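All protein chains but one are shown in place.
And now, chain A:
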């Protein structure tokens, strides 16, 4: 009959996070003999200048060999001037677990110690990561159990896991083993950590003429400075992207410094630092009617690779970034010909073309110049029929027509308000955002046409 008290474990797990080491940095208390043993201006004196260099030079580190030197002079004297930076290249192991972020790799040294006086045998070891959503097996020695860990001995392994989820994670280490007692023992140990979000990305999209501009602002939420190794925009199909950068400021007195410092590194400060990227996107598709699709406009996504100490990498990609939705352009209205000279109060004709960009027959249409609500003088008046009737237009074809106007004001003028009404579907098509003047879009009140009106 086994007692109610559990037998003590012979084995225990010891765990240490194994991210990359860091360089030790410390302002040293090491000096040049000339700065300590004499007054700072003594060497002005010619006698001192003649004798002291030899005397004080013999005090330097380099005049003694290193291996046979049994003093701690290297803790007191500078060997080369740059020792004063305090960056000897000495590496330090990670001293604490630290923070861990999405996109990084969790790496850990795990050591199973046998601190008892008895051998442990047939050890089945498992290590897995448990999150809210899943369990990921990192190590399993079921098929080939560790034969033995002697008294006072150890069995070590290293586990790695790419962190792809936010929130609480648990590294579960278990050992099933036999020792001096009859029953096999089961040792579970749990090591918890939380994964946080390292970056947030805010995007803005603006369309100017044929070009779409995407501005991405990256904000660093971690406790370290992040070196942006690669931030690349992967455009969606039919799009191409170019990163826009300010001109590099090539400063530097000589070729060497210019060479070394030619591309300043992008480092985003810890705890809220930001950096902005600007991309110019163009559709590589032909401007044909068929390519314009209603609904969402997927531009692409950002792939981000950052690095922290000694190049420890992290990788994330954003979700699909959307551009402004493309309005369905069922009908396109264009000015084909405008007279080069327009005389005040004399009629002039504008030749227009209406294109059906859908795959079905549309129309018939009515076209008129809508009256503006403002009390300003009209720029033009329609000469003749106030409403023009256009017949059906077949799928993917167009029709030409004319509008006759009389100019009412001198100078460069805009004709706005050319409206197209589909009499069968009984609708005026939706207005479009601010547009270039050389096109006439179905925008109801936004259609404009630039003309120059001269006097006689």
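Some observations on this one:
What we mean here is this: a residue touches a chain if its C-beta (ideal position, glycine included) is under 8 Å from a C-beta of that chain, and two chains touch if they have at least 3 such contacts; residues count from 1.
As a convention for this text, contacts and distances are computed from a predicted model.
A single chain of the complex does not appear, and UniProt lists its protein name as "Trafficking protein particle complex subunit 12", one of "Glutamyl-tRNA(Gln) amidotransferase subunit B, mitochondrial", "Trafficking protein particle complex subunit 12", "3-methyl-2-oxobutanoate dehydrogenase (2-methylpropanoyl-transferring)" or "Signal peptidase complex catalytic subunit SEC11". Here the missing chain is touched by one residue of A:41, A:183 or A:210, and it is A:41. Residue-wise, the contact with the chain that is not shown comes from A:12, picked out of A:12, A:236 or A:381. Residue positions on chain A in contact with the hidden chain: 12, 14, 16, 18, 20-29, 31-53, 55, 59, 66-67, 69-78, 80-93, 95, 109, 111, 113, 115, 154, 156-158, 224-227, 229, 252-254, 256-257, 260-261, 264-265, 267, 270, 306-312, in rising order.
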